[in-house]
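Sharing a structure below in structure tokens format, with a few things to ask.
All protein chains but one are shown in place.
Presenting subunit A:
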């Protein structure tokens, strides 16, 4: 009996009667079983999408960037929209694993592993867009500051586009390290219970020879804490720097100082929505409802309604500033060509999906409803895609000179490329769900005795007694 225990008023994080071994069984046994029919169907659909994406990219590289419908006025279209969208999705994982770790939010243990995996896959998808967008991808290494034979001539360290290179690659590396360092002990668990030789060998390599020594766990805890502390400002910096791509330019509609917090809130918003989409399916297929509970989804829905409202405030602030700032070009961008005009429909899709519909989550019943959560998670991601589209395209398509006004709709290689990243994302996610422990086994075990349902029930006796008596009994227990 510890002096510190979780109040029974808090919902259990793990439902059902569990002990440590049962936790291992529940989470590891899907890895040891043959995947179901649904897994194969999903995996091959993802592979097909990935193949189509690869073909679209090949087409663009072979014939040049002209196969895209970008033009002189609209130089950034679906490519950069998709880049910002995927990077945004990639924010939830590190937010859950780092910021919620520092805030001591116990519920993160159930969802952090899958959310971090999602982060890594989303950043992999995001990174391709700026690179392919360069047109001559074989020159992509020019963005790196390496000693070359042309002087050497260096990259411009003042450019937000270069900051992006550093931010995204650092974010990817640190997220990957954080994720993998958490996976090492769980791989060791799979290794030590493996029945087949191949599994024992492969997970033996993946587990780095982890034994579970107390000293190693002490270092592991220290490492996780410092990586969380490093990732917290990192995750905020990444979308801030992405927003600098726009905010440091002088395009009306981009040139605003609220972009960094507004982009970060939007990133968390879409990221949590994507976590909900994936986990609702994963928990169902892998039968992990007792670990990823309705309580977990409710917590994420609360974050969604908060960040959705932050984003809503940002939209209104932008409109107010466009009017109050008395810059006629900015006023026109917002009131004539963004909220109205030929692309005005995209603005209203964004407003509906991001600001109006998430308000259903003010109701507890809606937050705890799986169907509503699933539908909302998809609506939010559609809304967030349109937010990026609106910011990029509606600021560009009405230029200063009416003669260069233009309209934009994507060509098939642009759509195909986007679909291809979905293929990549889901191919990776299917492989992850099959071969990796989708829930952090060791972390669940360390919160089991304070937050497991069958352990919490035992606490009811202590809840009855007075705090003084409880403290006294604990102090004189031995």
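One rule holds for everything that comes next: contacts are C-beta pairs under 8 Å (C-beta built on N, C-alpha and C of every residue); 3 or more make two chains touch, one makes a residue touch a chain; residues count from 1.
Basically, contacts and distances are computed from a predicted model.
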Per UniProt record, name of the chain withheld from view ["Amino acid ABC transporter permease", "Quinol:cytochrome c oxidoreductase membrane protein", "sn-glycerol-3-phosphate-binding periplasmic protein UgpB" or "Anti-sigma regulatory factor"]: "Quinol:cytochrome c oxidoreductase membrane protein"
Candidate in contact with the missing chain, chosen from A:14, A:96, A:183 or A:234: A:234
Per the touch definition above, residue among A:93, A:110, A:185 or A:358 touching the missing chain: A:185
Of A:59, A:142 or A:166, the one touching the omitted chain in the full complex: A:166
Residue numbers in subunit A that touch the chain omitted from display: 1, 19-21, 24, 145, 151-154, 156-158, 160, 162-163, 166-167, 170, 173-174, 177-178, 181, 184-185, 188-189, 191-193, 197-198, 200-201, 203-206, 208-223, 225-227, 230-231, 233-234, 237, 241, 244, 441-443, 445-446, 449, 478
